[in-house]
Every structure is written in structure tokens, then in C-alpha cells.
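Presenting subunit A:
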Amino acid sequence: MQLELGKIKIEDIQFAAETKVFDSTLFINQEELLEIIGEDSRITNINLDIVHPGDSVRIIPVKDVIEPRVKVKGPGGVFPGFISSEEMVGSGRTHVLKGAAVVTTGEIVGFQEGIIDMSGPGAEYTPFSRFHNLVVDCDVKENIKQHEHEEILRMVGLKTASYLGKAAKDVEPDELETYEHKPFVEAAADYPSLPKVGYVYMLQSQGLLHDTYVYGVDAKEILPTLMSPTEIMDGAILSGNCVSACDKNATYVHQNNPVIEELYKYHGEKYNFMGVIITNENVTLADKERSSNFTAKLAEMLGLDAAVVSEEGFGNPDADLIMNSKKLAAKGIKTVLITDEYAGRDGASQSLADADPSADAVVTAGNANEVITLPPMEKVIGHQNFADVIAGGFDGSLEADGSISVEIQAITGSTNELGFNNLTARIY
Partner candidate 1 sequence: MLEGKKTAILGDRDGIPGPDMSNKLKIVHYLNQFFGQIGGEDKAGIPPRREDGPIGPGAALNNSLGEDAEIVNTIICGDTFFNENLEESKSEIKKMLKAINPDLLIAGPAFNAGRYGVACGTVAEIAKTELGIDVVSGIYPENPGYEMFKQYAYFVETSDSAAGMRSAIPDMIKIVKSYIDKNGELGSPEEEGYMPRGIRKNIFAEERGAARAIKMMLKKLEGEDFETEYPMPVFDRVDPVDPIKDMPKTKVALVTSGGIVPKGNPDHIESSSASKYGEYSLEGVMDLDEENYETAHGGYDPVCANKDADRVLPVDVMRDLEKEGVIGELHNKFYTTVGNGTSVANAKAYAQEIAENLLADGVQAVILTST
Partner candidate 2 sequence: MVKEIERAGIPVVHVATVVPISMTVGANRIVPAVAIPHPLGQPDLGETEEKQLRKDIVEKALIALQTDINEQTVFSDDKE
């Protein structure tokens, strides 16, 4: 499988009469877009806003962030199982509007969370403040159930990203990157003297507001399985996850999985990157045992010498993480785990809800309980009054002047457990 990612640099977004990309600017025909994404009769209103890095803008509550893309050559299309068919992705050529993103917001449940500040101290914690964002604020009819509401918003986001992506179809990319993944036997034969490494990709999968989709399938229904890294880079996995803003993996992060990008860097030089094992994080302990058993078995079947394991969320996923760690170690596979921490506001509590001596190589994305004060912004998109009830928020967190004191767990993507950011924690 060979995938070409053609990256088109976007340095500005503007509303205009025609949707197109010209001179690193994405022009959007607002009416046309609204017509396409507003077709669902359950939607009552959609507001579009364009925000740029450095703007005095707060977006709250953020549901998902998606990168606009389009399939240019080869099988399949964007967001398989939702926008495109179930055709396999991960080969051919895909164009990416690099630097642009679609941000969805809307009140699915009363306590919804997720802040993106486009400037100020909060902007340093969220990776999404670096992009030119089209914010889609979507309201639905009153009697819509939470499940349906999540689905409507998810589809609106995907449709928007897919609509914008099409503008990149005939644009010459600024950069063209090529990634290859061969059948396992060939891949193993390519570098017989290099150690084999893999990636164990844990997906949140517990029910409403906690779902991840693989080719349109809810990940809680899967047994751990093998995937080509190029499939994931081509958008086979996307988020239906709305809670735990700091460490849920937004669709953007799945599309740009940093572990896969980094693993490709030394592929063929220092090790042989054999592939990705996706696994889930389910509610029952029996599921957790079964999934971690399968994960370790697949890793063994691939002949892995080492693996990176990334987590999503906190609490019960710590149990999955530790089970994966133990079982991979028992097979002699050297593992590195990526997690984040909930060590309390004072940083003195136990960081994880589970532990094991096998987990001796851990990368941490920071303590999600650390408190930050976000100064007021000139403009708030969404619903600032949520600050008081979002995760990590607390009584009195929203001051009269519009500043908010929150744990960084309320900031979208702040402690991303794929290692998307530079934030980390140390012992003091």
C-alpha cells in the first residue's frame, strides 16, 4: 500500500462567492456549504465563524476538530463508512488543506466540555489554536435525543470537512509525502537485520459520547485487528467522542496520528515498522481481558520486538493500558506507553488508576488536573456559561469579567495521549 499525502498550505480562510483555494487562502461559499450541511431536517440552525491564530476568541464547547481532505487518486474516499463507501483507504493520493480545520460545537449534553482559546495562555495548551478554523455551531430540534444529536453533529462536521476538501482536488500541493506499507512477509524480508516494531492504538469505545469509528464500525464491536498505518493516515478512524476534552482523540489527531508519523521517521534505518494493532477500551473487565489477549497475540504473530502503546482517556482505560503492558512484556516485547495523568490539583495524588512494574517506560502528556486561568476573550463562540459545568470546571470558575479558572482537562487536546503536544509532567 502506498499513500501520497499532498499538503496544500492554508494561511487564511475567508468567506467568498466561490469555494476554492487560491494563493494559500481557502475561500468558502457560505450559502452553498450551509445548503449541503443543513439538509438534515432535525437541524434548526447553523452558524459559521472563521477564526485565526492570535484572535481574541474562545470556542466552547468543542465537540470535534476535523482536517479537510479529498481523495484525488486511488480507491475509496474521505471518511469511509460515513461520507464515502466502505472501500479500503490508505493507498493512492489524498490532498490535505494543511493549516485549516473544521471545529464543531453544540450543546449535546448539559455538561459538555472542551475549550479552544485562539490566543492567550490557553492557546499554548491546545494544538488547535494554531490553525485557521471554520467553526460550525449547530442547533437541533428540542426533542432530539443525545445519541441522535451526537450523530447529527458528527455528520455535519464530516460533511463540512469533505466539502472544503473538494476545493483542494485540483490544486498543486506544496509538499508531497509518500508512505508505504507492504504485506507483512515482504515487509519483514525488507530489513531482516532490523528489529521489528509496531504500534498498539487504543480507542475509546464505551457508549454514548465515548465512541470511535473504524470504517464506520463502532470500535467497541471489534476484536483487536491489524491495520496499515497508511489506512489511518488516510482517515479510516474517526471520533464520536465528546467527553474528556483534554485526552479524547479528535478526528484531526486520528488523521494526523503523531506516533505513526514519528515511527515512519526511522523506518528502514533503525527498525522495521511492521504495522498498527488497533484495540478498544470497553466497559466490562472480560472485554478488557479479551482485547488485551488479542493485542498481545497479534503483536507476537507480527514478530514484534518493541511497541508503542497509546491510551485514550483515563480511569478504566488505565486498566486496558496496564493489561496491554503486562501481556506484551510477558511475550518479551519491549513497550513504551503514552498516557496522561490525573495527579490532583496539587500534583500529589497517584496519577493513574492502575499500575504495574512492567510499565517501566512511560511518556506522559501532563497532569490534566493542573489549574489554569484563562483571561477573557473579546468574542465567545458557543456557550460560555458551560464553563461552570464542564469537566475540570468548578463553581465560581467563570468570573464576571469572562475569565475562567479551569483544570487543563477542559482544554481540547491539551494532554493528548498520542503525544501530539510538547506538554509533559515531571517529579518536583
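The candidates were selected such that all candidates are chains of the complex that A comes from, given by their letters.
Assume a contact is a pair of C-beta atoms (placed from the backbone, for glycine too) under 8 Å apart; a residue touches a chain by one contact, two chains touch by 3 or more; residues count from 1.
Since the structure is predicted, the reported quantities are computational estimates derived from the model, not experimental observations.
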Candidate from this complex that touches subunit A, chosen among 1 or 2: 1
Of all residues in subunit A, those that touch candidate 1 in their complex: 124, 195, 197, 258-259, 261-263, 265-266, 270-271, 305-308, 334, 336, 338-339, 341, 343, 346-348, 350-352, 355-357, 359-367, 370, 408, 416-428
